Structure formats: C-alpha cells, structure tokens
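Below you will find the structure I want to go over with you.
For this depiction, one protein chain was excluded, whereas all remaining protein chains were kept in their positions.
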C-alpha cells in the first residue's frame, strides 16, 4: 500500500538517525514514499517544529502520515501520540508539537503505547526508531488508530504566540527566520485592514507599505510582504533582513493603518 | 506514471520549503520519484545553480524532469519557463538558469503561464510551490509542453565564463569550489593540448603536470587533474586547495604547454 510519510525532526543530517528511521519503516511497509520536511529544527525547539509542520501539512494529499520528532523528554514520562486530523495522521511525542491541531474539528488522539506495534526492544534514547517509526509504518498499512492505545483527551498545548489587537493596530512578533534572512511574523491582514495601506514597524524601522513582490522594493531596502503562508514577512531586497535589522525570533513587530494621505488618487484626478 | 523529478534550489534544508514542493507534486502525481540535486545553491546565485544542473543532467535517463528554482525575481515580471531539450524537461524561472541549454539542438521553451496548471491561489513569494511544482507534476503525467503557454524565443542568457585562448595557452577561471576544497575551473584539454604535458598556474603557484589520480601527488602537495566533468580541477592531496591557495570562485587560472624537456625518454636510452 503506497502511502506518503513525511518526516520532521531535530536530528540533523550528520548522523544516520533519519536513515535508520526510514529503514525501520521500509522493513514493515516497503511501499512507503518518504518526504523530508526538515531535520534541521534547532535541537529540542518544539515550537519551531510545530510551526514547520503547520506550514507544510496543507500541501500534502489526504492520507499522508506525518512523523514529527522533537523530543527532549524521550524515554521519560511523556506519552507517545498518534493523531488523526484534517484527513492526515500524525505520530510523535506528546509535548506540544501538535498544538496547531487541537482546535481542528474531528481531531482524535491516542497514546500509541501498545507494545505490539513497537520494535521488540525499545531504547530509552531513540523512540523515533523503536516506537514512532513502527507505529507510522503500521498506520501506513491501514491499522486503525484505536488499536494503538487508549484515547488522549488532554494532549499538551504549547502557548502559541498570537498577535494582540489595539484598535486598528496589531502587535505581534517574529516567529521564524528563513534561510534568506526573511523574518516571518505572526501578523496577518485582518479583514478590517485588507485593501487599506498599512505601516509595519520592526527594530525601529518603519516600512510604509506592503510590497506586491520582493523586487518591487529597491535593492538594499527593507520591505514587507504577505508571505506564502499568509503571514506578514519582512525582507531585504538583495540581502538578509535579519542581518540588516539585527533582530530575530521573538522580536516585536507592529502593524497599523497608514495615516499618510493616499497620494495615488489625487494624481488621477 | 512513474517519472523522475530532480530538484535544485537555493532553499536550504532548514525550512520545509523543499518538502512542501514535493507534497504539491505528489498530490497531482503520486508516482513521481524525486532526486534532490542540491538545495544549497548560495541564495540567489543563478550561475552556481546553472553549473550544478549542467553537471547533473547528463547522468539522468531520458524523460527526466528537472525542477530548478533560484529565483530572486519571484512574483515580478520574469517569465516562468518550461523547456524541452536533450530528451529531458526543465521547469523554472526565466533568469538565465537554463543558459547551458540554449545552444542545444531542438530546444523548445514556453512561458508556463496558463493558470489552469497552477495552484488555485498563487503567492508572490513561493512560485516553486504554487506554479513550478504543479507544472512539473503535469509534465510528469504527460501533458504536452505547448499546453502550458506561449512559445519563448528569447529566453534570458547568462554571460557564461568561457576561457580565452592565446596561442597554446588558455586563460580561464575557477567556476566552483566543492566540499573538499577542490577548485573546479572552466578549462578543458583542447585537442591541441591532449597528450602533451601542460603547466597550470593559479594563485602564483605553478603545477608542472596533470596527475593521473589524486593520490599520485605527494600528500600536502597541490595538484591538477582532469575532473569528473572533463574540466581541469586543482586539488590538495590530503587537504583543501581552497584553504592552501586562498582563492575561490572567479580567480584566474592559466594553462600552457610545458616547456620542460621531457626527461623520461633520455633515461630510457
């Protein structure tokens, strides 16, 4: 049975950890197709893992299985989870990594603790290999979720960094810096702002409008744009906004309605 | 329909961008097999992307589709391209990335601008996901090139760094430095030089002959060899030529006929 299994971890690519996880899965279901989301989540950074997974999931077909392991609590008390939501399945530790799923309709979670679906010997340091990989492989073969273990009604939720609104302005923060030095914020254009001009403030710099595309801003100039996940993104045309502005994850960003007189209309009169 | 899709980008591996592109393709054609060429092209370095693609293409079977995205102009005026050449297909931005194809026989290019073959909503920052991925997926299902959009007769060409000849000598440059610190040049053994002894000069160092293999040069000594693409390559046996010589991409390299009296024949007398 051909099924897609995506993988997202903080394992890096210098050790054979990810390859070993794939070997275990192929030993159980040789038809699985793997897609690596990323293995460069900063070590033990659960929020970064959750954000990466949230960005990727909507672009995979129904039935995809997502194996996500950022797991500082491996071998201890934290429960192992298997989840069904949005027509996809998710396997990984119960530490908040799946927080973005908990407000979805018809989400079901179980503790995948049934040892019949683990490797015969489970280490205390590598559950991705010994527990999560065989569970994902069984799901890919069609095993029903409820067979894996008892339901979980109270999965761990991370505090999610949401913007705060003050009248027409919104205060948010930088969630993530990508490879190009673009700063991804948690701000989106609310309905009340859509179609109006907005001002973005970050690191003491005022960006007077949103750009329609990167290249519409002069080379060497900081701009803001609606990014590929719908969130506002700060960029430097031809360079790294992170380097130019000297800010990173967690830095505050403010978005407000522009007070400038719109200069386009008068000219058209 | 099982088809190979290679991917070459400057997206890096720390963000889930590449995985998302694969998810979109598998949602359209679940039978695609992916081969990552590299995602570590330096950000927005179109020439480096073009050189990497040129080195890889000859080793893939007919019918392979190459998705290549190094795209500083994303969302702006630059055209999206789909190309057929050498029995392969190519998808990516029209910014010079496919320059090495334009002198091929029977090359055909179209602007893949038909929105019927894009995702329903196309962002201004991530055309690899919203436009190039679905186009590559459709090609993998057998869609004819001409359906994607109008022909392009004037695709963008990069100035290609070619060597200059002065009599028997050739002046070239370093095109690329690989992981081992080997310096790949744009010099090849012309017919007039093949079989003769040549001298390579780089960074003030004279290399008096070509080595038959890396280990034929003393450990710690700089050598030159005909590399795996047929181009002359500078190496340091047991180390990094880049570190030893302190030069990188763009540095001049000179190749000339050796003036040494051939010492092998006299000894054999």
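Letters A and B mark the chains in the order given here, with residues in each chain numbered from 1 onward.
To be clear about the criterion, contacts are C-beta pairs under 8 Å (C-beta built on N, C-alpha and C of every residue); 3 or more make two chains touch, one makes a residue touch a chain.
Since we're looking at a predicted model, the values are computed, not measured.
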Touch assignment to the omitted chain, from B:61, B:142, B:159 or B:204, lands on B:61
Using the touch definition from the top, which of A:90, A:126 or A:214 touches the missing chain? A:126
Residues on chain B facing the left-out chain by the touch rule are 2, 4, 6, 8, 13, 33, 35-40, 52-53, 55-56, 59-61, 64, 176, 178-180, 212-216, 225-228, 233, 238
Just the residue numbers, please: which parts of chain A touch the chain that's not shown? 10-20, 22-24, 26-27, 30, 34, 43-44, 72-77, 123-126, 129-130
